[in-house]
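This is the structure, below, for whatever I ask next.
Note that one protein chain of the assembly has been removed; the remaining protein chains are unaltered in position.
Should a chain be cited, it is by its letter among A, B and C, assigned in written order, with residues numbered from 1 in that chain.
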């Protein structure tokens, strides 16, 4: 069965979710990945929105984390403070998988979703952290979604909104953050991981039909592509559930 | 109409409550004073329990602040943290009248409800602060209930559980507490106030039939009785409501 | 329900805004992106031409963007300015920031929520470990001079300290975020009674903390009830009467954002708004026609929503509407 790059991205993220995970997701494609995981791989995982909806029924896909569709049939509601406290709390935080996006990323997985320029002379403005920096600070498993573009994969960020592995090695732990930095960057061409010691980004998987050299050309910094292998092709069954059950209205997959 | 000392105590406290006050009360006689105030003088005052019940209906008198009788027909419930936060919050705290008791009191209205002795060599043990120290730290109007006994009105406390005017003058404000210390000590013989500058306790009122000199004899420290006047005699109507409506089961007035 | 008793707290929206929202006030609004923003009150602020406002929000997409576009805001302390699928970054916000029309201080959603909670609790700060090592700590939208010269601003954006309880040899770092105590908080609830007791159905976001932190509180509500009716179920009431200063009865008061259980967001209007907000000229025309050109929220809804109003009404079982066009 044919598939789009959006579809393989969603499935790659969904495959990383285990049955007893608590999946924190934002809007758009990250929410779709969480819902797909629940529909396909991890029926007992709990989908959890920063707005405070826990284990939402999600009969219809929400268009924002505050959408009333996250409220219907949930297991419990909590406040914003409670919601992020579940992540900061080491017991619950250990089981939380965060899925976040950003405007820019650097070789250590640090993210910019705030701005280009400086306060007083801002060249481009993005929405801001929202809960992304909180997730990136707290949870044990953090998955990043990014479109692969040279202006997005940059050597140095003008503004670090969400911590990745900071300056690499053990710099993250030294700052007092949860020692676990991001585990994967899922793009529209392939998936990056982080070297276990240096914490530098490397190419882990390329999607079928994508040349790793092409991926290299879409990144402003030097990246090791020598360890990359091809991503497992989406199964028909996966695609079928994704299309028919997860986003039948094609709100995000369109 | 005849009245007991317990009855005049309750009415004296109740008389200090105004219609838009939020009355924080504990168990026993202080709860009775709050309920009496609502029944007699201040129908719109909000009775508020540290357990988190706000504006309880109180059709039956609770025997503890956690009694289900504080929950029925309340305006709202909140947690313990929320409850004390209403006091610490300067906006709501300014309207809260606290009514607390203790085992011992000193000339500045500091209270001991913890122990006599020292940790490791405790001679007498009382229940502990509960919410009393919090109330005494935060609210603008604080009323103290005490039985008048020499061993209760002492020069120096073995343990300061709840702050009164600390060492007098502006010592309370200097410590960082709400500058308003206790306003009255209501006893079974009369009512004490605090000198406006020194913050030392003095006799403000004595109950009809009680000799101020007798009050002096029941206190271990020296107290000024020169400004004392006789308390207004409870009206029949007040006593009637107190007996028939506020504590008809005679749970506390017995 | 019978007739509604009069109470000094119950007032018309224009009266509530006039009394409690003043030029240069520090304000905050309830809701989250496209849900339960107090839109009627926001439009009334725009109608009354109140400006130079300092606003504190976490993620209020629609309400915040309209206030910014209308020129009501001079400073904003925020965590997020997007509106779900309808705006990756809010359009007026983006433009006004780049044009230096508003000053922004950036925090995270958790930090803004904690700052409201600190204000509600009456403490000067609350601790977190979020944002260590990031530019949320290093870069300040309001510099130390600006903060020193403006008594209403927190003296510092935040403070990093060592954990004084640490038993480890290397000290653990803690971030303290400063309390927010706004002049006025405006929230929209499904229900309130005439004394101010307020019940929100569904997620409360940070509305409760925002209200408790504030000097004054305006509650707009879809349903106004007589005293006592909400007391049958105190566990579902989030604000007691003594927290609320003004109660305003405004059916569809959150429109075009959603109000769980009562009505959905108007997706078609939000799509239209996207094209309106992406140009300041079009936005100015929108303000002129839709806000200044309507005398109240009912007229605004008539103009903006018209006969779609039936479609956005929520299914009482699910709390949203399956009849709106979302793609």
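What we mean here is this: a residue touches a chain if its C-beta (ideal position, glycine included) is under 8 Å from a C-beta of that chain, and two chains touch if they have at least 3 such contacts.
Since the structure is predicted, the reported quantities are computational estimates derived from the model, not experimental observations.
Visitor: Touched by the hidden chain, which of the shown chains?
Guide: Counted over the whole complex, the chain not pictured touches A, B, C.
Visitor: Quick one: which of C:166, C:275 or C:327 touches the chain that's been left out?
Guide: C:166
Visitor: Which one, B:1, B:80 or B:232, makes contact with the chain that was left out?
Guide: In the full complex, the listed residue that touches the missing chain is B:80.
Visitor: Of the residues C:12, C:51, C:176 or C:292, I need the one that contacts the missing chain.
Guide: Looking across C:12, C:51, C:176 or C:292, the contact with the absent chain belongs to C:176.
Visitor: Out of B:141, B:161 or B:246, point to the residue that touches the absent chain in the complete complex.
Guide: With B:141, B:161 or B:246 as choices, the missing chain is touched by B:161.
Visitor: For the chain not shown, which residue from B:7, B:21 or B:67 touches it across the whole complex?
Guide: B:67
Visitor: Spell out the interface residues on chain A facing the chain that's missing from view.
Guide: Against the left-out chain, chain A lists 22, 46, 53-55, 57, 71, 73-77, 81, 85-93, 95, 138.
Visitor: Over the whole complex, note the residues of chain C touching the chain we left out.
Guide: Touching the missing chain: residues 122-129, 151, 154-156, 159, 161, 163-167, 172, 174, 176, 178-179, 201-202, 235-236.
Visitor: Name every residue on chain B in touch with the hidden partner chain.
Guide: Looking at chain B, the ones touching the missing chain are residues 27-28, 50-53, 59-60, 62-73, 77, 79-81, 84, 88, 110, 114-115, 118-120, 122-134, 137-138, 159-163, 166, 171-172, 174-177, 249-252, 254.
The working rule: only the chains that are shown with their structure count from here on.
Visitor: Name the graph shape formed by the protein chains and their touching pairs; answer line, ring, star, complete or other.
Guide: Contact pattern: an open line, chains touching in sequence.
Visitor: Let me check something: if the centre of a chain is the mean of its CA atoms, which chain is farthest from chain A?
Guide: Here the answer is chain B, farthest from chain A.
Visitor: Any chance you could check whether A-C or B-C wins on number of contacting C-beta pairs?
Guide: A-C
Visitor: If you average the CA atoms of chain A and of chain B, how many Å lie between those two points?
Guide: The mean C-alpha positions of chain A and chain B differ by 56 Å.
Visitor: When the centre of a chain is set as the mean of its C-alpha atoms, what distance in Å lies between chain A and chain C?
Guide: Chain A and chain C have C-alpha centres separated by 27 Å.
Visitor: Nearest whole angstrom, what separates the Cα centre of chain B from the Cα centre of chain C?
Guide: Computed from C-alpha means, the inter-chain centre distance equals 40 Å.
Visitor: Going by the contact rule already set, what residues in chain A reach two or more other chains?
Guide: None at all.
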